[in-house]
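For this depiction, one protein chain was excluded, whereas all remaining protein chains were kept in their positions.
Take a look at chain A:
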Amino acid sequence: MNIQFRENQEAASPLNVKTAIADCDIHPARTTHTELYPYLAKRWQHHLEVYGVHAYQGMMEGPPYPKAQPNASRRDAYPPEGGPQGSSLAFMQKQLLDPNNVQLGVLNPLNTGQGIRNHELSAALCSAINDWQIDKWTSKDKRLKASIVVGNEDGLSAAAEIRERAGDKNFVQVLLLSRNVEPLGQRRYWPIYQAAEEAGLPVGVHAFGFGGNPITPSGWPSYYIEEMVGHSQCQQSALASLVLEGVFERFPKLKMVMIEAGFGWAPSLAWRLDKAWQRLRSEVPHVKRPPSEYIREQVWWTTQPMEDPERREDLFDVIKWIGWDRLLFATDYPHWDYDEPSRVLPAGVSEDNREAFYLGNAKKLYGITA
């Protein structure tokens, strides 16, 4: 996080800043609200001006839980030429990519065509965002790779978008959000997984999204902090659904990435799933193996926001239980809870694990050979 309320209890790790890293969660923004119009049919431009996006939540602009800072972003991340944080490639290069020697940066655009009730509009906006990612970002900086954003509630049009982009080296994954109309294992989303598996692309599930459900199982909470902490619970429920609906069994080559929802919960969820499955497997005969095995083989996690125990070495137990080969370093640039690459791992991590954590796992997962 970029707000520190206590002294660092140990020296920052001696990470050589020249060591190349991957940043698996970067949020590119639009400079103006009309920036997508060149990629949208006149009909949809008109629709947006008259009716807006009509999301699965009530606000015409902005989120129902106001962020802690404008655009949930670092106050030092406004580009000097103007526009919101994350909207300038030149400034992103200067502030993030160059100083941290980011060799691979994965773009995860938010506020796109997802979570929209009009599914035709959703598909049109997602396609536009994908074109925009190439034109504004990946074609101009080869370190950056895009995510195929898909209209999440209409599996068929989403699958069509994936097939259209398959093989395009600008894209390294398919992007979904965690909160949808139904839990992500449900059949309506299966065409997405099928198309992603065929295309050999991992499916990233990023925290956030709107699906119309109260964001706790006991109704709507009051505060932004509840939404933020709650992303890990939403992610757990989404992952449990994926396992228990048999998505990993049905699509054995599918790889999924849990993005920006923490990872400390992963061992506990896997143990709990295993224990419940031992008792209740007759209800889910399509789940043929202990749930933890699917998770261990087919799920990865981005690191930011890293859980932050008082005794930082406690986190190493959790990482050991997950596997050092399953974590992908991410900063979440330009958001306020950015994790600084040089500070997230304390001393005492082996060189191999450190390399895997910062770069190797991501290159392998996303098929980057350079």
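Following the convention adopted for this analysis, a contact is a pair of C-beta atoms (placed from the backbone, for glycine too) under 8 Å apart; a residue touches a chain by one contact, two chains touch by 3 or more; residues count from 1.
Keep in mind that, in the parts below, contacts and distances are computed from a predicted model.
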item: Undisplayed chain, where the name is taken from the UniProt record, one of "DNA 3'-5' helicase", "Hydrolase", "ABC transporter ATP-binding protein" or "Electron transfer flavoprotein alpha subunit"; value: "Hydrolase"
item: Which of A:R117, A:R250 or A:R272 contacts the chain that the document leaves out; value: A:R272
item: Touch list for chain A against the chain that is not drawn; value: 1, 3, 5-6, 68, 178-186, 211, 213-226, 228-230, 232-234, 236-238, 240-241, 244-245, 262, 264-265, 267-269, 271-277, 279-280, 282-284, 305, 307-311, 314-315, 317-318, 321, 336-337
